[in-house]
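Every protein chain but one is kept in place in this view of the complex.
Our next item is subunit A:
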Amino acid sequence: MSKNTVSNRFRTVDVDEYDENKFVDEEDGGENQLGPDEAEVDSLIRQGNLMEALQAVLKNPPINTKNQNVKDCAEGLVLKVLSAFKSSDVDKGVQSLDKNGVDLLMKYIYKGFETPSDNSSAVLLQWHEKALSAGGLGCIVRVLTARKTV
């Protein structure tokens, strides 16, 4: 067989980038989104006030920011709060959220599924079950169809 001696770097070119009709999402200013307040959430967890901690950690979601660090921090914080809940309180926690809160919680849950750690999946699955009964399948569909997520 003949050996290819000409360069084949063209195979790594992303031709979709050069398509003039390529769909580009709208840019929403995300520079100011810093994610939930870590200090506030930590203090609430230490106090044992988990309901408030849940509300606090779901504030300021870093949806539009391009900074991956902020997103990772937020996800870690949410996971901390979710793990701190007792199994019997998970239901109450979900009930205390409004519709948008449940949607946002579901987004964090699925984000958490992407990078499983020791106990995270079990905790997340518990929360997932309760959030599903509150938000229904529509809630999960919104996680899947969201163009920008946490």
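The rule we apply is simple: contacts are C-beta pairs under 8 Å (C-beta built on N, C-alpha and C of every residue); 3 or more make two chains touch, one makes a residue touch a chain; residues count from 1.
Simple rule for what comes next: contacts and distances are computed from a predicted model.
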Candidate names "Small ribosomal subunit protein mS29", "3-hydroxyisobutyryl-CoA hydrolase", "GPI mannosyltransferase 1" or "Actin-related protein 2/3 complex subunit"; UniProt protein name, chain not shown: "Actin-related protein 2/3 complex subunit"
Per the touch definition above, residue among A:I45, A:I63 or A:L97 touching the missing chain: A:I63
Contact set of subunit A toward the excluded chain (per top definition): 21, 23, 25-26, 28, 63-64, 99-100, 103, 135-139, 141-142, 145-148
